[in-house]
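Here the complex is missing one protein chain, while the rest keep their positions.
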Amino acid sequence: MPVTVSRVSHVYLENTPFEARALSDVDLEVADGEFVGIIGPTGSGKSTLIQVIDGLIRPTSGRVVVDGLDLSIKANLREVRRRVGLIFQYPEHQLFEETVAADVAFGPRNLGLAEGEVAERVDEALRLVGLDPEEIGPRSPFALSGGQMRRVAIAGVLAMRPRLLILDEPAAGLDPRGREEILGYVRRLHRTLRQTVILVSHHMEDVARLADRVVVMHGGRVVMDGPTKDVFAAGDRLRALGLRLPAVTELMQRLKERGWPVAADALTVEEAARRIIEAAGRLDRGSVDRRAPTGGGAR
Amino acid sequence: MAALISSEGLGHLYNQGQPSEVAALVDVNVVIEAGEFVAVVGPNGSGKSTLAKHFNALLLPTTGRVLVGGIDTRDQARLWEVRRLAGMVFQNPDNQIVATTVEEDVAFGPENLGVPPAEIEERIEQALRWVGMLEHRRRAPHLLSGGQKQRVAIAGVLAMRPRCLILDEATAMLDPSGRDEVMGTVKRLNREEGLTVIHITHFMDEAAAADRILVMDRGRVRLSGSPREVFSRPAELREVGLDLPPMTDLADRLTRAGFDLPSGVTSVEEMVDLLCR
Partner (left out) sequence: MSRGLTVGQYLPGRSVIHRLDPRTKILITTVYVLILFAINSVWGYAAAVVFALLALTLSAIPLRYLADGIRPMLVLIVLTMVLNVFLTPGAPIWRLGRLVATREGLITGGFLAVRLILLIAVTSLLTLTTSPVALTDGLERLLKPFVPLGLPAHELAMMMTIALRFIPTLLEEAEKIMKAQMARGADFESGNLIRRTKALIPLLVPLFISSFRRADELAMAMEARGYHGGAGRTRYRQLRVGPADYLAVSVTTVFVAGLIYLRLR
């Protein structure tokens, strides 16, 4: 599911007093099966960019090609929306049907599929988010818990069998358990279905854990783009852009500054624990004074 | 310090007497002292939001009682006094702003209290200054960011001169900078103006800033203590369904691997210092 965004710029309400530049000269390529995280402060253009990729916004300049389809050709837009599954923040706000099954079927029906196929996809999609189609299908979506409603909304997009899944803060507003659950499903979709995924999030720990590659946006531009570890290794640069590092990554970088023999790119607590235990073992064997900062100083 | 808010044997049933009856709170006994910053944490369904609504009489107890500033919340005649003493800011930034400009929304509370117009003007200025939104006083609410809207909501409560500010998951829908804005404002009000703060949240890093944490689990108070005390029980927190702040989680693992670390570590700086001892 390759995506190519070339020199895309977008200006809202051009030629009015409310003109606002949301994207400036953005280049982005996403390869099949990749898991890309997009981070950046609010207003950096992340939301505009994903809508451009789904053909919901037509950029004021530049070219977008999704899975071989050029988005400037109006006839392609419907097909693009089928292949790209875009899940906005708080997707449960789009539920409207009388039953869960009917709502999840909305997408496939819009594609003009036969009823038999639609039913099959509804079943499949609900199972992908851990819901039992027999049990939950006939219920009203509004009688469900918040977490369940969100999963139904996500199923509604998955039922279209998108080849690219774009998620904007999928765990927004959920408690820790709910967050684990949703992100678990996302990870599973990526691993088992080899789904190409773009995850937009403010939550650095989530991005660090799940994404192979991170794109950093600021002021409508792409300012960093690379493997997750590399991007999070640039602590100072990220801080200057107003972004935080995952806490453990920051810890590792500070320890390294203080002379610890650790690679500073741990992204998860497990990884950090392992590295510290191992490094401490080496320190205890007297090979390095753990209190000394690199480059000399008081001992 | 005097107890500002307390509950004795508080129980709350939703849909009482019906098949869908649910016990949201069971035998809750808490005491909130004046000037405290208390965080109430728990997963969804633990009753933390229900508890918060008892503190300003939006909900009344099914069993037991709740006292706010010495007033029993069931005292209908003094309901408005209770709501003045304990002001609440809610989760959705949009759904608590009632007027078409910031200053008029902040005026809403004092207007309800029957405060004379000249005094309302003073209160608006003071409240907006406290939250750092004075320059936005004439703006329309839909043009503000989430963090700004919540600060306006806080100002709206402050204009009623409460003794306690209750935040009911007020940061849940905000982005990181919005959360920082709100937490910064609230901490400052607690420290500098002595405002009692009750912060309902499921973000453990925000709870770490409190004087005391109450951990709710299925309607009961499971743990109560300083952040250090509470975070030194990681197994229990996980069981309840809560996150540990990353440093606390790390400290827990390192301790199990033989490191000698104190309990309840929460910040990166602290961890760095400890490891480099």
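Each chain gets a letter, A and B, in the order it is written, and its residues are counted from 1.
Going forward, contacts are C-beta pairs under 8 Å (C-beta built on N, C-alpha and C of every residue); 3 or more make two chains touch, one makes a residue touch a chain.
Quick caveat, the model's predicted, so the values are computed rather than measured.
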* Among B:99, B:134 or B:276, residue touching the chain not depicted -> B:99
* Asked: Which parts of chain B are in contact with the chain that was left out?
  -> 56, 58, 80, 83-84, 87-88, 90, 92, 94-101, 103-104, 107-117, 120-121, 124, 140-143, 153, 156-157, 160
* Structure fact -> Residue positions on chain A contacting the omitted chain are 13, 16-18, 51, 54, 56, 78, 81-82, 84-86, 88, 91, 93-96, 106-107, 110-111, 142, 156-157, 160
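In this section, only the chains that are shown with their structure count from here on.
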* Asked: Between chain A and chain B, what is the separation of their C-alpha centroids in Å?
  -> 30
* Structure fact -> Note: in the complex, chain B contacts chain A through residues 43-44, 145, 172-173, 175-178, 202, 204, 241-243, 245-247, 249-250, 253-254, 257, 259, 268, 271-272, 275-277
* Sort out for me which residues of chain A touch chain B in the complex. => 41-42, 145-147, 172-178, 202, 205, 242, 244, 246-248, 250-251, 254-255, 258, 260, 269-270, 272-273, 276-277, 280, 290-291
